[in-house]
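Removed from the display is one protein chain of the complex; every other protein chain stays in position.
Presenting chain A:
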Amino acid sequence: MTVRELSAFEMEKAARLLREKLPCLGCHELDGEGGRIGPSLSRLAVTRSPDYVFAMISDPQGTVPGTVMPRVPMMRKYVTRPARYGYQLRVGGEPPLQRESDVVEETTLELIANYLLQREPSSGRVPAQLPRPAPSPPDSTADGATLYGHYCASCHGEEGAGDGPNAEYLPVTPVSHADATYMSGRPDDSLFDAIYSGGYIMNRSQLMPAYGWTLSREQIWRIVRHLRALCDCRGPDWSRDNR
């Protein structure tokens, strides 16, 4: 995979998307900003190969089995490219498209990868990464507590108090799942939706990534049930659809 040279405008646009729309900096540090769970992005061009970066963003679990990095589905949103760059149709496994004109070449994350791979590497000291979570991924039968410990606890804390080791590096305090008052106002479905689709769609922090392309529905429901154990509470009565 080769790095596409971005224009100055695209570089700036990618930088804004990265900071304002995407979850990357929840786990990765960039120029002193962002989490410490994953490797720093500040010097990506010198620390990782383009092939690795593109493979990682398109299929993290396939590239590094057991990684906590979820696959983030920002397919074509936010990106259009002028025709002078030439279009290459990349339909792949996406839903059938009606016309060529509906297609743009690049996914959002590829734009971000191109940006990270050609920005001037940071000359400062790269902050240390936090100790990695469990090296092997929970298997498909793992319970909610195990899944929570693997995917959630770095930010939200082992006991769900919003005080995981990564929390101090984030601009917003992670939700405290142990807060019964707060959690009593959150329906189970909303908790499921936030885990599945990420914080951005809930008008919350975009730094909370979507896990719906990484975990199965059943695994997400197990995490939801674990959240209820952490807060020792249940959702509002109106949210239970008479069940």
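One rule holds in what follows: a residue touches a chain if its C-beta (ideal position, glycine included) is under 8 Å from a C-beta of that chain, and two chains touch if they have at least 3 such contacts; residues count from 1.
By our rule, contacts and distances are computed from a predicted model.
Enquirer: Name the absent chain by its UniProt protein name; which of "NADH-quinone oxidoreductase subunit N", "BMP family ABC transporter substrate-binding protein", "Tetratricopeptide repeat protein" or "Beta-ketoacyl-[acyl-carrier-protein] synthase family protein" is it?
Expert: So, among "NADH-quinone oxidoreductase subunit N", "BMP family ABC transporter substrate-binding protein", "Tetratricopeptide repeat protein" or "Beta-ketoacyl-[acyl-carrier-protein] synthase family protein", the name matching the hidden chain's UniProt entry is "Tetratricopeptide repeat protein".
Enquirer: For the full complex, which residue in A:2, A:123 or A:203 touches the chain that was left out?
Expert: Reading the full complex, the residue touching the unseen chain is A:203.
Enquirer: For the chain left out of this view, which of A:20, A:59 or A:159 touches it?
Expert: A:20
Enquirer: With the missing chain put back, which residues of chain A would touch it? List them for me.
Expert: Against the missing chain, chain A presents residues 7-9, 11-13, 16-17, 20-21, 73-80, 82-84, 87, 94-95, 97-104, 108, 188-190, 192-193, 196-197, 200-203, 212, 217, 236-242.
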